[in-house]
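A single protein chain has been removed from this complex, and every other one stays in its place.
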Amino acid sequence: MEGFSHLDENGNAVMVDVTEKNITQRIARASGRIYVGEEVFNAIKGGNVPKGDVFACARVAGIMAAKKTSELIPLCHPLLLTGIAVEFETEEAQNSVKCTCTVKLSGKTGVEMEALTGTSVALLTIYDMCKAISKRMEISDIHLEEKDGGKSGHFIR
Amino acid sequence: MEGFSHLDENGNAVMVDVTEKNITQRIARASGRIYVGEEVFNAIKGGNVPKGDVFACARVAGIMAAKKTSELIPLCHPLLLTGIAVEFETEEAQNSVKCTCTVKLSGKTGVEMEALTGTSVALLTIYDMCKAISKRMEISDIHLEEKDGGKSGHFIR
Amino acid sequence: MEGFSHLDENGNAVMVDVTEKNITQRIARASGRIYVGEEVFNAIKGGNVPKGDVFACARVAGIMAAKKTSELIPLCHPLLLTGIAVEFETEEAQNSVKCTCTVKLSGKTGVEMEALTGTSVALLTIYDMCKAISKRMEISDIHLEEKDGGKSGHFIR
Amino acid sequence: MEGFSHLDENGNAVMVDVTEKNITQRIARASGRIYVGEEVFNAIKGGNVPKGDVFACARVAGIMAAKKTSELIPLCHPLLLTGIAVEFETEEAQNSVKCTCTVKLSGKTGVEMEALTGTSVALLTIYDMCKAISKRMEISDIHLEEKDGGKSGHFIR
Amino acid sequence: MEGFSHLDENGNAVMVDVTEKNITQRIARASGRIYVGEEVFNAIKGGNVPKGDVFACARVAGIMAAKKTSELIPLCHPLLLTGIAVEFETEEAQNSVKCTCTVKLSGKTGVEMEALTGTSVALLTIYDMCKAISKRMEISDIHLEEKDGGKSGHFIR
Partner (left out) sequence: MEGFSHLDENGNAVMVDVTEKNITQRIARASGRIYVGEEVFNAIKGGNVPKGDVFACARVAGIMAAKKTSELIPLCHPLLLTGIAVEFETEEAQNSVKCTCTVKLSGKTGVEMEALTGTSVALLTIYDMCKAISKRMEISDIHLEEKDGGKSGHFIR
């Protein structure tokens, strides 16, 4: 099916054959945001709150989720990720937290899904830890920032 | 830690004790969007493409991910979900697909994280299946739509 | 969709809502066979082979797989299985091994899929452990033997 | 233990050492059948039923299960599968559905267990989606069709 | 098999039938130690090291592992844990870190295996994060501290 690498000529889902692709060094960086609102933001940022464990917990969740990508996204190839980092930045102007997940691989396929999955689960974990304060948080702006290695070349958004 | 139900008095992460909470019928509905751009949107919508399997695959991924929530989000309780539905709506005006995930439970804690996780993974799966066409898709607007059952009452956004 | 409890009125897959079903004691028993051929059968049965570990390993695999059913079969509900047993019987007349898996639950849905999954994975494990001897083994005859509890009453094949 | 590559000299289970084996391109194809009976067959085949989602769901389940093989079969090596396809064929003469699963790998061990596991779980998923109509379906005829790559050469059944 | 609740009368492993047991509130507390040696201990304790993330990461790992117990220990029943806490204490006299894991459940079986598994994996995670400094750490003293609920009454070591 033109354009859809995961569909065969009858439109059926398939984990596409990459057997003959070369092993190259690959990297992908994705980011996303959770808009938490003023109350949650102040609680996270505020002096009397151990924000450490909120971000530490979300970071671990993001890293572990990136490793689970091929179990979650049906047509993703299992991959031996060689590096994962998850970072957070608090953004006061809009009461948001930005999450960036960077994934590295020496392998046969790109790792953008791994970076996007790590980002998504890290943000969901922040949501979980703050949801007792607000039910109106929103996770947004999840996209690929950068990708390198493999046939399609270097992409920067 | 006030407000953060998942942090103990020292700010340490904890899976909060719900042993004595009652079992009640609970429901949560979350939604989110993937902005795919015109080219992908037309490929999904267009006549000559079997969009069936894209959505069927993403639906299955969302349902399976909702069941995995407590493995992904570190402090979520394991739950015996009693119903999960994932629906998609194509939105031509903005070249987006909206995903809604509804989760039901007869249990001791709310299921908003399950609905949000199901939504996120369903959208990531659409991303995966379309990423050969565009690297500029964006997943956004993931939030709770409705929640009922349990102490905090009925919430509609 | 009439008859297909896992499809909604548009034919979309759904984990069917069992929230309001009663908790009852349920049991299911499934069985299946692996036809291993004479050479493998003699190796399993034969005096100088520690068949103990072949069956012990397959038994553990079947028990663990029954617990994983809701991760494997997309629309199965997560369940708190309360008992699992896996038994093997060597059948000399046809060089086969019969596996029977019995699963118990106090819960809201039947457990035939769990019994069938436990049977299947136990047989696949025997296949795996014997495949160096023969590539012509066959797994067959996997079906429900008995089921009780729940609305549909007692079924014996 | 002669013949049983997964048992050491005391008959104990072991994940056999393949450290020094070469990485070669490998492929395995397995198939199996579910005999569903006339009523289910007509429901699947019949005009007014969206059989699409039954097969789409089973296909995804089979692909995901093939990736999980080393978690299910105790002594299977973890592998970076490079391609997986699951196909269905309806067989009117005997009211059955045939499933074929093809798995590819560039790695150190064969992938027949992955193809057999993908086949088994795809068929179990069809069973699950049709079990409200009949309790007398049977999964059978699961065997290796073809295997290539590695020391044992090309095998076709 | 007398004494071995997990073996049937032939000595075969079985996930013992608890279908008819009552649901009661249960708690178990286990502890263990990692002896890290002076160099690692000072690095963990020392002023210039962010020990926060070491313990935060190990705490999350312990909580998540407690939830995975029935996937790891073949004959453990799946359980809906209702509370998990993991705590660490540095013990200067012997250059060790003590980990205590407390698990709660409203269910049919005890949760000592969950508390022991949470303890073990939390300690393994500390090992992992410090292993670049020393290869001579040792994990020891893992035992049940307290258990309550269920037929066997209150146990304190």
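Which chain is which? They are A, B, C, D and E, in the order written, and residues in each are numbered from 1.
Please note the rule applied: contacts are C-beta pairs under 8 Å (C-beta built on N, C-alpha and C of every residue); 3 or more make two chains touch, one makes a residue touch a chain.
These numbers come from a predicted model, not from an experiment.
Colleague: Consider the whole complex, including the chain that is not shown, and state which of A:Thr19, A:Thr82 or A:Ser134 touches that chain.
Modeller: Of these options, the touching residue for the absent chain is A:Thr82.
Colleague: Touching the left-out chain: which of D:Ala43, D:Leu79 or D:Leu123?
Modeller: D:Leu79
Colleague: Just checking the interface: what residues of chain D touch the absent partner chain?
Modeller: Those residues of chain D that touch the unshown chain are 8, 12-21, 70-71, 74-75, 77-80, 107-108.
Colleague: Could you please point out the chain E residues that touch the chain left off the display?
Modeller: 1-7, 10-13, 32, 40, 43, 49-50, 52-54, 56-57, 60-61, 64-65, 68, 71-76, 112-113, 116-117, 120-121, 124-125, 127-133, 135-144, 147, 155, 157
Colleague: What is the set of chain A residues that contact the non-displayed chain in the whole complex?
Modeller: Those residues of chain A that touch the unshown chain are 25, 56, 59-60, 63-64, 67-68, 78-87, 104-106.
Following the convention adopted for this analysis, only the chains that are shown with their structure count from here on.
Colleague: Taking touch as defined above, what minimum step count separates chain B and chain C?
Modeller: Shortest path length, in steps: 1.
Colleague: Looking at C-D, A-E or B-E, which one is a repeat of the B-C interface (more than half the contact pairs shared)?
Modeller: B-E
Colleague: Counting C-beta pairs in contact, which comes out ahead: A-B or A-D?
Modeller: If we tally the contacting C-beta pairs, A-B comes out ahead.
Colleague: Measuring from the mean C-alpha position of chain A to the mean C-alpha position of chain B, what distance in angstrom results?
Modeller: Averaging C-alpha atoms per chain gives centres 15 Å apart.
Colleague: Counting in whole Å, what is the centre-to-centre distance of chain B and chain D, each centre being its mean C-alpha position?
Modeller: 30
Colleague: Mind pulling the chain B residues that touch 2 or more other chains?
Modeller: 12-13, 52-53, 56-57, 60-61, 64, 68, 71, 74-75, 78-80
Colleague: Which word fits the touch map of the chains here: line, ring, star, complete or other?
Modeller: Here the contact pattern is something else, fitting no line, ring, star or complete shape.
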